[in-house]
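One structure is given below, represented as structure tokens, and several questions about it will come after.
Here the complex is missing one protein chain, while the rest keep their positions.
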Amino acid sequence: MSLRIEGAAKHFGGLKAVDGINMEIPFGQITGLIGPNGAGKSTVVNMISGVYALTHGRVTLDGTDISHETVDQVNRRGIARTFQNIRLLPEATVLDNVMIGLFRKDRTSLAASLLGLPSAMSETRRLREEAWELLGRFGIQQYADLEAGGLAYGHQRRVEIARAIASQPRIVMLDEPVAGMNEVESGEMASIFRELAQSGTGLLLIEHNVAFVAKLCDRVYVLDSGRLIAEGDPETVTRDPKVIEAYIGGHA
Amino acid sequence: MLLQQILNGTVSGAVYALFALGFTLIFGVQKLLNLAHGAIFMAGAFIAYYATINGLPFWFAVVLAVIATGLVSIVTDFVAFRQLRKQGHAEFAAIVTSLGVDLILMNIAQQVSRTQVLSFPFGTFPVEFYRGFGMRISLLQIVILVLVVILVAALYWYIHRTSFGRQIRAVSSNETTSALLGVSSQSVYLQTFFIAGALAGLAGVLIGLQFNSIHFMMGEPFLLQAFVVVVIGGLGSLMGAVLAALFIGIVQSLTIAYLSSELSIAIIFTLLFVTLLFFPNGFFGKADTFARGSRR
Partner (left out) sequence: MMNFYMAYQPIIDFFLIAVGLGYSQQIALKAGVFSIATAGFAAIGAYTSAILVTRYGIHPMISVFAAAAMGILASWILSLPLARLRGAFQAIATLAFVQVVIALLLYFSGFTGGALGIINIPRVVNTGWLLLAVGVTMYVVWSLNRSKVGRVFGALREDDSVAASLGIPIQGYYTLAFILSGVIGAVFGGMRSLYVFNIEPVDFGFAAMVASLTVVVLGGRNTLLGPIAGALIMAILPEIARPLAENRGILNGVILILVITFLPNGVGDELVYWLRRRFRRPSAATLGRTVTKGGANVSAH
């Protein structure tokens, strides 16, 4: 019952962005992936989500190899993501952004959509309703009718996370979800993430903020220069001398 | 017969190369398609024609046409592209605005020429032929070939051996970074558009001479031809454009001679489709033409 990455590597020409890593992201738990800038964290997300082809290794979901599937196929397996540099549909409203996240739950047939059958219209109402509820959960209902591109950074993050979890994926990969948020805001996000995990979703939290990860994660992986240098429970990992050195070395 | 057709095709291809080089240069720097390029080519022929019939020496008319079309091209940049560069999402908008410039230039030319087909007065360029190896070549064809070889070599040198070339490459890879490095993107755009326009203008004069026919719609088939050339050569690749232009010139000459001119057009555009399908980056290009949804 998990997403597994086995011996996965991604080379760009001579550059080994990710060089043979093994990870497991179990459902119903929060897994952390930390590491200094340029360690290859986002590359891992892109390898899982179908943006990059793997140079070596494979990605499996419940034992099924998904390493050759395309971006949309991977998502339809129930693996959702957010982007490090937030990517909303900037001209669409906040509500429409979340509604498009409900695509996988949209049961409108092609004929109904083109012929304007009542079923298509009622499905649209149902999804609006559901998107609205989700905005409430993230405390951004009052922005529902605004263009998403015009929101403050922190609110854009929330819209993107709401969109990613809208179709109730089994795995969500969150790339720096609390970047640019203050203590209170990131606290609100943390409780949403816990609820998600309790409802059975597996979360992969890619973060820079070690404290946030340590507080929230069941298990943490540390990536440095494309290799895993430590893994385990947050407490052990954050005390690991190799990790401390990678962080200090990375910042010096 | 066959060799003669290949020779004629090479000469046509050499002129296509002049046209396509400017088109691909602009794409290389801006990542935008300039649909007004065909009308600028036409303007070159028009300016040289009117200068000649008004008594100016032919060589001066050519120089005038080349400089004027360079300037028209710069104006095109101002009118069609400058605003869009600031906005982003310019890919579609640029197709529309440059099409707008194209329509305006064609309409002006139509009014000026009263929709007539014009031709240079007899004797504007000496009509002489040379024979050898069973082929016949005109003085004009020789001049065209020599001129194109010199210009392509000069452009190659300018872009690969001078500081301007480095600036072009800096701006085309990333405008923000190049601004940080102190490269003035404005000056690069001005030079790029001038060179592109001047080359197209010269191509217009040469085609006007060769076929002895100048009219306001003459740019259209050349623009379409240029699409085929740059797609096969790889959009943004100068060497690719030259080789593809020669290839297309020869294919066209042979298909017209042995099949028919309509079929020739169909064959050439089918080549474009096949290239897009199987070699979307062309044969010499590095441009990222595509890759959507699939792993890379």
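Per-chain residue numbering starts at 1, and chain names A and B are given in the order in which the chains are listed.
In this section, contacts are C-beta pairs under 8 Å (C-beta built on N, C-alpha and C of every residue); 3 or more make two chains touch, one makes a residue touch a chain.
What you are looking at is a predicted structure, and each value in this text was computed from that prediction instead of being measured.
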Touching the absent chain when the full complex is considered, from B:Ile6, B:Leu56, B:Leu71 or B:Ile104: B:Ile104
Among A:Arg76, A:His208 or A:Arg227, choose the residue that contacts the chain missing from this document, as touch is defined above. A:Arg76
Option from B:Ala14, B:Leu32, B:Ile144 or B:Ile214 whose C-beta touches the chain left out: B:Leu32
Against the hidden chain, subunit B presents residues 27, 31-33, 79-80, 83-84, 87, 91-93, 95-97, 99-104, 106-108, 110-111, 220, 224, 227-228, 231, 235, 260, 262-263, 265-266, 269-270, 272-273, 276-277, 280, 288-290, 292-293
Residue by residue, what part of subunit A touches the chain that was omitted? 49, 51, 70-72, 75-76, 80-81, 83, 87-92, 95-96, 99-101, 103-104, 106, 108, 110, 112-116, 120-121, 123-124, 128-129, 132, 136, 139-142, 144-145, 163, 167
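Criterion: only the chains that are shown with their structure count from here on.
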Listed in rising order, subunit A residues that touch subunit B in their complex are 50-53, 68, 70-72
Report the residues of subunit B in contact with subunit A in the complex, numbered from low to high. 293-296
